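Of the protein chains in this complex, all but one are displayed in their positions.
All chains are identified by letter, namely A, B and C, in their written order; residue positions are counted from 1 within each chain.
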Amino acid sequence: MSAVTTVSPAPRSTDARRVRARAVLSWILLGFGLILIASWVCDAPGIASSSTWGSALRLTVPIAVVAIGALYSERAGVINVGLEGMMIGGTWGAGLFGWFGGPWLALVGGVLGGLVLGLLMAVLCLELGLNQLVVGVAINVLAAALARFLSDIVFSGIDGGSVARSPRIDGNVPRVSLPFLSGGFGTPDPLRDLEAGGIPVVSQLAGIVGGLTRDVSVAAIIGLALIPLTALVLWRTRFGLRMRAAGEEPAALQALGGHVHRTRYLAVLVGSGMAGFAGGYLVLISQGYVENQVAGRGFIGLATLIFGNWMPGGVFAGSALFGFSDAVGLGRPETFTAMLFVLGAVFLVLAALRVRRGLGVRAAVPSLVLGVVLLVAALFIPLPSALASAAPYLVTLAVLVVAGTRMRPPRALGQFFPRRNSSR
Amino acid sequence: MIRRILKTVAGPVIAIVLALVVTAVFLTVAGYSASSAFEVMWDYGTTPESLASTVNNAMPLYFAGIAAAFSLRMGLFNIGVDGQYRIAALVGAVVAASLPLPLWLTLPITLLASMAAGALWALVPALLKVYRGVNEVITSILMNAIATTVVAVLLADVFRSGGGQNTGSAPIGPDGSMPVLLDLGGRVQISGFLPLAVLLGIGFFLLHDRTVWGYTVTVANLSPDAAESAGISVKRRIVTSLLASGAIAGLVGLPHVLGTAHRLDGTLPTDLMFTGLAAALLGRSHPIGTAIGALVLAFVERSAQVLGIVKLPTEVGTLFLAVVLLSSALGYWVVENGERRLALIAAIRRARAGRTKEASAV
Amino acid sequence: GGKTADTGSASASASGPTVALLYGTTGDFSFMDSAYKGFTEAEGEYDFTPLELSSPNTDDYQDRVDLALSQNAALAIGIGFQWQQPMSETAHPDTAFVQVDADAGTVIDDVTTISFAAEQSSYLVGVAAALTSKSKHVGFVGGVDQPSIQNFYTGYEAGVHSIDPSIVVDKTYLAPLGDFTGFSDPTKGKEAAASMYAGGADVVYTAAGGSGQGVYEEAAASSTSDKKNWAIGVDADVYQTVADSIKPYILTSAIKNVDVAVKTSIGEFLDGTLKPGEVRYDLSNDGVGYSTSGGFLDAFADQMASIKQDIIDGKITVPTAL
Partner (left out) sequence: MTDGQEVLVRLSGIVKRFGTFVANDRIDLTVRAGSVHAVVGENGAGKSTLMKILSGEESPDEGTIEIDGRATVFRSPRDAQAAGIGIVHQHFLLAPGLRVWENIVLAGEPGGPVFIDSARARREVTELAGRTGFPVAVDAEVETLGVGMRQRVEILKVLYRDARIIILDEPTAVLVPAEAEALFAAMRAFTAAGAAVIFISHKLDEVLSFADDITVIRAGRVVGTAVPAETTAPQLARLMVKAEMPVVAPRDQPASDRVVLETRGLGVRGDDQVAPLADVDLRVHAGEIVGIAGVEGNGQSELLAALIGRADATGTVLLDGDDVTALSTVDRRARGMGYISEDRHRDGIVLPLALRENAVLGYQQLPPVRRGPWFRRAEAARAAAEIIAAYDVRGGDASTRASALSGGNQQKFIVGRELLREPRLLLAAHPTRGVDIGAQAAIWSELVAARDRGLATLLVSADLDEILALSDRVLVLHRGRIVAEIDARGADVGTIGEYMTGARGGEAAA
């Protein structure tokens, strides 16, 4: 399924690469075409508006970052159920640091907040070999309790602060737009005019591109840049190779003189720092720490990591899907309907492709059925409005049912590796 | 025998002592008096009312713990207990309120309906895992969120009864409520769920440790390949374990629905999964251990309510809970390492003694 | 303040009767905070022994009522509609009970129930929104899709349409019934507001606890020289708490004086004038209202005042969702 792309380290022949590029391009074109049709059929200009796509981008970032952080730890063989807690640590740290030093320091504080919990997790899992699920769950509970307890001590009674929120952070990190397209650096903003212009196709394209490139926070750019950066680290660097080896067969790494523990520590810490960064990003939006503002995003990040099959590209696809449906769910009802329409159509196309590729009718049944159901639901059934808030979860579930990628977790995931394999 | 008991008890005891120490450190650093906090907690927690309430509040935790244990024994992580019990609680509340039957019929039907609903909610992760290879954790997380929406829609649009701010299903009369098992006067009452909990624990133990099915689950968990070669269908074990876990999870919300609120409304506690999981972990997925874990956690929750009286934040209770969870793992680590050390020392001593005996015999 | 635990029992160290506040936890940016504020203010003004029984748990209301009784509280004030059941089921011969934020019309023997006409204040900010909106398009962001929040919307929509029935009113709830993250997710609040402003709305009223912060931010962030976007706050006068850069975009706030209710109950109790039965906090006794900070409503001040009077006089009946 196209949602799970694999970044492959093997230099492919340029031919294979071209085929791939063409496939990606045709999916994008198909998607755009369907969005056009949907916005017309469902009378939902929101599906291609810059506000929806801008929202989608902003909602994607925290999930993508926390998931990509989890990728480090899990690729190195440490299950990370504690993401939610690390993110909470990040929000609290960001609240504290941001209060003193403004938005940039808030991000730093977020990273530090995540790191503290990551260090705890690393020590407990790597040195003592405690069950990684247990430690993760414990970290989630601990982080929530600590955040509140510490807020009571630090923030309570301070102007603007309370047991549930830090004093407000003044200022924000800069936002940028593309110059000459979406009005960056004081240049004109032709995309906005085009979007408002109402010329079919052009207006929608301008909406999408404009939404993705206008007023993007630098923090979001940093967060999204972590994905290609991680792909680079994973496939091209020593650390990446060692990390993958530590998660696949730590004994092999050790036998060749690599340092399993050092690698795993580094991976867990990098991952927790990223989770903390994701928390910091949330704090920048609310201009302060707000209790419970993580709101389950850590768990969604974990789900996204698994959805993305432990691949950076997959993580991006998963978080983008999630962010987009979240944005749509917060928008107008007809936009939600339009999204269902697009999804249903994509599933039908997939079903058709599967039949044509000779994979048999059986392989096509799930996508066919779901596709038809979604189309019917989108076109003929009035949906309860509460359904929209479940949109990201339903969409992800639907994609999983249809895609059914063969999951390939790191082989040594969750396994303790003792420091020395003798009884000294 | 005494050694074995000591060993079993040592883990949780160490865990709790550790948690007390860590919490005390936090309190002291924050400028509170830890000893006074623990003192009022203990005083309040050991009143008869509190003890009864501890037992009652432990039951949902215990159900959640056993539900978690069911999946952990098969190497699965049913993080979907949350969604399962909320759906099941709605089903239970509706069934109990609407069946025009006497209590002895309504009660079992309600329990079964709730368990079926929990199992049904667990079916999705189970099937996706087996037929699509999708990790159960991700599906469970999604199903939890979807459960929230489904319950919301059903409660708001279909089963809502009465107006006002409270959104609840129809009230459950005495013909649908769980009767009190023991009434010692005042508010010292023990809920009728107690016998169910005991039965469940015995059943869990027998099923996992004394039946062929339990054996096959153990093998399938430890070595799926060996299981397949031995004719054990791993997929079927996965599905049955998750369904059983979901069914047990279906009971989690019932003590509240059938015993406290007598309807499903906004007061259904929403964080029982993690506390229950903590109980299971504290008790190493063993029913007795899980029961003890649930009682300890319920005790802490109950006794922490009193902290406001001495102007301490009630978060201390939550903090303590979190630390217990961590230190429970640590406690077992200490015990196991200590035991290994001791065994080694004993063995070396024995070996030395044997050598000297040999030498003296020659 | 005093962080050291009082080892002695509560009544030993202070004078006056014990007054217990039974609440969830502070930090909800809404009525818990407000109630707590009223309680602490009362502490400064009156002579009584405070007893704070807070708990985030949703299932131990009965426990806390029992606890208050066991501590010989003379007055116990429960914040929230959930206290109705334990307060009506527990015998309390020596303790006065006050339930704050009850449903209108709730009568419990020997309990003072206080209800708020939140729909009335919402109606008035609806009027303000309709009068201010240039695009004839306004919005509402609710935290959780539950009756108490729907009530804000009902009043608001009625207020808007009383001025101009053709005005479009968007509404979004951030979370479904039962999912309280909707009250603490400013990220979602911001995106929901962003969608409304981008869709043409220029006034958005929010009743979403901590998530509202995102709405206020977005009002400021999305305003351009061509289109000024406004936000309307809830519960307290939001104008006073937001950053200076956002103040110009806070049109008004719908106020619900929970703090006044708590403080007044304590005062009345100490005077011996607290009586069981229903007390309604509405526009007539300034239990609810709207703020005029920033002076953005000055142009409509007279119109608003007369509508307010009409509601008080019963000439206008505001619909309610409760």
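Just so it is clear, contacts are C-beta pairs under 8 Å (C-beta built on N, C-alpha and C of every residue); 3 or more make two chains touch, one makes a residue touch a chain.
Source: prediction; values computed, not measured.
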Touch partners, limited to displayed chains, of the chain removed from view: A, B
Among the options B:E39, B:E228 or B:E336, which residue touches the chain absent from this view? B:E228
Missing-chain contact, candidates B:N135, B:T216, B:T240 or B:T290, resolves to B:T216
Against the chain that's been left off, what residues of subunit A make contact? List them. 9-11, 236-239, 241-242, 244-245, 248-249, 251-258, 408, 410-411, 420-424
Need a quick check: the contact residues on subunit B for the chain that isn't drawn. 210-216, 218-219, 222-223, 225-226, 228-233, 344, 347-348, 351
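In the analysis below, only the chains that are shown with their structure count from here on.
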What is the distance, in whole Å, between the centres of subunit B and subunit C, each centre taken as the mean of its C-alpha atoms? 37
Using mean C-alpha positions as chain centres, tell me how far subunit A is from subunit B in Å, no decimals. 31
Which subunit C residues touch at least two other chains? 3, 25, 145, 175-177, 179-180
Return the residues of subunit B touching two or more other chains; collapse runs of consecutive numbers into ranges. 30-31, 148-149, 152-153, 156, 318
For the complex, which residues does subunit B have touching subunit A? 26, 30-31, 77, 79, 124, 128, 131-135, 137-139, 141-143, 145-146, 148-149, 152-153, 156-157, 274, 277-278, 281, 313, 315-316, 318-319, 321-323, 325-326, 328-330, 333, 344
Residues of subunit A defined as touching subunit B within the complex: 81, 124, 128-131, 133-135, 137-142, 144-146, 148-149, 152-153, 163, 296, 299-300, 302-303, 306-307, 384, 386-387, 389-390, 392-394, 396-397, 400-401, 404-407, 409, 423
Subunit C - residues contacting subunit B, complex: 2-7, 9-10, 25, 51-64, 66-67, 71, 81-82, 84-85, 101, 103, 106, 145-148, 175-180, 322
